[in-house]
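To start, the structure under review is shown below, and the notes come after it.
What follows is chain A.
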Amino acid sequence: MSVTLFYITAVAILLFAILSVTTRRILRAAVYLLFVLIGTAAIYFLLRYNFLAALQLTLYAGGIIVLIIFSIMLTSQMNNQLEKPNDLQVVLASITSVVGVGLVLFVILNHSTFITQYSEKIYHVKEVALSLISYQKNGYALPFEVISVLLLAAMVAAIIMAKRELKNKEQ
Partner candidate 1 sequence: MIQGVPLQHILLLTTLLFFIGVYGFFTRKNLFTMLMSVELMLNAVAINFVVFNAYLFPENLQGHFFTIFIVSIAAAEAAVAIAIIVNVYRNIRTVNAERINEMKH
Partner candidate 2 sequence: MDILSLLVIIPILTIIGIVFCQTQKQTRIIAAIGMSIQLLQSLYVVWAYLKERSLGNTAEMVFTRDYTWFETWNIHYAIGIDGISAAMIALTGVVIFTGIFASWNVKDLSKEFFISLILLSMGVFGFFISLDLFTMFLFYEIAVIPMYLLIGIWGSGKKEYSAMKLTLMLMGGSALLLVGLLGIYFHSAPGGGPLTFNILEISKIDIPVNVQLFLFPFTFIGFGVLGALFPFHTWSPDGHASAPTAVSMLHAGVLMKLGGYGCLRIATFLLPDAATELSTIFIFMTGTSVIYGALGAIMQTDLKYINAYSSVSHCGLVLFAVLMLNKTAFNGAVLQMLSHGLMTALFFALIGMIYGRTHTRDVYKMGGLMKILPFLSVCYVIAGLASLGLPGLSGFVAEMTIFVGAFQNESLFHRIFTILAISSIVVTAVYILRVVGLLLLGPVKNKEYLSLKDAEWHEKLTGVVLIIAIAIIGMAPLWLSDMIMDSLEPIMQKLTSIK
């Protein structure tokens, strides 16, 4: 069951990813990206990382995509056809990607022995959250704080940029 589901999800992710980078309508690209993100969430579900999956859905699929779509609208480009990439760019990018893929696959396939372990354990939100704010062993309080500061900084940055814009307008 989950095997089939996984492969379907995987194919869907790849398909939408390809569509997302090749479509020439920007809004569609955003929507395809949304599907990719949802697919990713699905994989997290399959792995039974429910909290993560939820996070992925709300923050990523819900937050970021909406932000992107809004700003696309803000720059009023919705109906514009995107420019075609020039051939040289396509060729170079494809070669790079193919070589990269080949390289990584080469490494993965040569690395024959992954010692996989099986665990039935399901991490609940509470566990995850406790671990996140714990400063014991396996606690992530410090990175958590750092990330919070980062987010704060990002927020401040975004506000300042917007504000400077206002100032410019006033002038």
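Here is how the candidates were picked: all candidates are chains of the complex that A comes from, given by their letters.
In the analysis below, contacts are C-beta pairs under 8 Å (C-beta built on N, C-alpha and C of every residue); 3 or more make two chains touch, one makes a residue touch a chain; residues count from 1.
Because the structure is predicted, anything quoted here is derived from the model rather than measured.
Of 1 or 2, just one candidate touches chain A in this complex, namely 1. Taken in their complex, chain A has these residues touching candidate 1: 2-3, 6-7, 10, 13-14, 17-18, 20-22, 26, 29-30, 33, 36-37, 40, 43-44, 46-47, 49, 52, 55-56, 59-60, 63-64, 67-68, 71-72, 74-75, 77, 82-83, 85, 89-90, 92-94, 96-98, 100-101, 104-105, 108-109, 114-119, 121, 123, 128, 131-132, 138, 140, 143, 147, 150-151, 153-155, 157-158, 161-162, 165.
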